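Can you read through this structure? Questions will come right after.
Some chains omitted; the rest stay in position.
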Amino acid sequence: MTADRFAPTPADRFSFGIWTVGWQGVDVFGPAVRPPMPADRAVRKLAELGAYGVNFHDNDVFDFDATDADRDKRIAEFRQALADTGLVVTTATTNLFSHPIFKEGAFTANDREVRRFALAKVMRNLDLAAELGASVYVCWGGREGAESGASKDVRAALARYKEAFDVLGQYVIDRGYSLRFAIEPKPNEPRGDILLPTAGHALAFINELEHPELVGINPEVGHEEMAGLNYARAISQALWHGKLFHIDLNGQNGPRYDQDLRFGAGNARGAFWVVDALEAGGYDGVVHFDFKPPRTEDDRGVWDSAAACMRNYLILREKVRAFRADPDVQQMLRDARVEQLAVPTLADGETWRDVAGFMPDIAALAERGMAFERLDQLALEHLYGVR
Amino acid sequence: MTADRFAPTPADRFSFGIWTVGWQGVDVFGPAVRPPMPADRAVRKLAELGAYGVNFHDNDVFDFDATDADRDKRIAEFRQALADTGLVVTTATTNLFSHPIFKEGAFTANDREVRRFALAKVMRNLDLAAELGASVYVCWGGREGAESGASKDVRAALARYKEAFDVLGQYVIDRGYSLRFAIEPKPNEPRGDILLPTAGHALAFINELEHPELVGINPEVGHEEMAGLNYARAISQALWHGKLFHIDLNGQNGPRYDQDLRFGAGNARGAFWVVDALEAGGYDGVVHFDFKPPRTEDDRGVWDSAAACMRNYLILREKVRAFRADPDVQQMLRDARVEQLAVPTLADGETWRDVAGFMPDIAALAERGMAFERLDQLALEHLYGVR
């Protein structure tokens, strides 16, 4: 049928975390169901599927306690796969959450030695990230939090969190790296409450940094939806602040455990508005997927789910563009006065004096209909593909 | 028994919204169950109970379509009650959500005339607020949102939202009022998704304003908990930013409709940490309650629930102070190295060079226990009153 127009190419700039297709299925209730996947295999397979780039944690490529020789060998294999396939390292990150040393946090661990080690671990991987050409460095503080109230002094923790970004910002500047940081918020899991729980909290935090220009956010669909928040709106607000440095697309079914479903699964309507928000807002970063192939899947299922992430994005992109180009939609947007919101409330040169005492036709405004249901139904029919 | 030490006095600086005790019980499924309460009656009764101040919407005092004469009469009665009782107007706000004209928003309504009228309505009440001595002006944008994706251009809406605060900030400056604004975030209800859904989003937004120093936040217990977020942490982050201008205390049982239970009801452990965060963070504003006496209550129940808000705060304040003063707690905080988090990660004069390559005793740190369960159990026993 219509498969071709939804086949991804590197021009679409899709990227994946090595840890996504490499997830072995370990969860709280059971061990691995799939064998380990070397980073170079992930690269080769993703390239076959049409991806553009990859993101990696240091310990996706080599083990936490790898010897230098092991480390070099695994990095060399990874680089070779990149060279062979043309896949780009768009993004990198540090695993500051798996090893037991980080069980109580990394940048905001109560123990100062852990914090110092965390900085060192990030710096070492920043070198590798820069060397491999990454332009974004994601920071997900998965263990930066607490299960109980007194165990963490939140204001002190924010001060230490700020300190970490100030130190790392200076590191990047001093090293001359063209890397920018993207903070990935999450409300909870694996900690009871995580610091910087939503896109908003992270955006607010950035304003306190010494180099706020170096730091933006990397909101994830599922993380915002775990708090019942609207992800499309999160990225729109981030774009408004000029801070949408990266995105993590996947699927989730509302407040519950972090599902990391493939993009498109979960909140299907939400996904439509996500693509619309990215298109409308002029997002120019990579389109990154951070999902986990369910534990029911074998190796074939892993690649099927990865391919579907990209395919669903392309399907939705076509739909979103058709929606915005549809004359009926454009008429309905006018009926809903959506574009009127772009008109400043005060005309050029007006001040508060010009609206003080302003009295419109209250009865008429009270009775007006907004035509939102018709407009939304048109959007839904574009999602359905029946227009 | 021990009632006396939990009896509020004006020195405790407790305040209530007129609309709280005045709520008649109208909800989506049923009409009023209690008669209207004139603002002056609310003032007199709250004073009897030991409150310090009140907060009011313009239309708590006079109707939306009151004639000037009616308006003056109702304000005079309100003022008289204040004068008679010594109750202070600590805070004021504008009702921009009840009248059908605001059904699609106020500051961010698609219709420009609504936005202009909203500004005018606020300015008029700012005059009254200033005249009555309020120092904080709360802005809850309850209808600033949407149920559907295309009906609201989020980036344009944020631009208009910013414009409103820029205009109103200028108004306050030009008028010489010593009023500061406090934005009250809420994730949803009565709109499907509300702009600035959490404390974090509002804090981020403020940084884009022309007069950010004039604007802080007014987070509400229930609003944050509707998103599954930890309210004590929200106020701690706001304090860290220097932006906790006001608080709305009440009770909620997690993600569901906005319950507005009396403070103490709902998340009882959360309430303990809220009071602890306020005490520890040096919050010096009024302690404001924004609750609704359940529809099951008659007039006596209204005042019982209002009194209980204050009483519960005082009980929790005593507990929190005892917790922090308890030598066993202090020892356990040391065992948990909580105070170590206040020590900068880099020593004075150190740079990233001093931590690059830092390698602690990994095995020892991996094995260390944090003593958080013991610490949290002590907190719980203080809540229980068994220590």
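Note that the chains take the letters A and B in the order they are written out, and that residue 1 is the start of every chain.
The working rule: a residue touches a chain if its C-beta (ideal position, glycine included) is under 8 Å from a C-beta of that chain, and two chains touch if they have at least 3 such contacts.
None of the values given here were measured: they were computed from a predicted structure.
*Asks:* With 2 copies placed here, how many are in the full complex?
*Replies:* Assembly-level count of identical protein chains is 4.
Quick note on the criterion: only the chains that are shown with their structure count from here on.
*Asks:* Between chain A and chain B, what distance separates the C-alpha centroids? Give it in angstrom.
*Replies:* Going by mean C-alpha positions, chain A sits 30 Å from chain B.
*Asks:* Quick one: in the complex, what on chain A touches chain B?
*Replies:* 65, 99-101, 103-104, 107-117, 119-120, 123-124, 146-160, 163-164, 167-168, 170-171, 174, 187-188, 193, 195-205, 207-208, 226-230, 232-233, 236-237, 239-241, 255, 269, 272-273, 276-277, 280-281, 323, 329, 333, 336-346, 351-352, 355-362, 365-368, 370, 372-373, 375-376, 379
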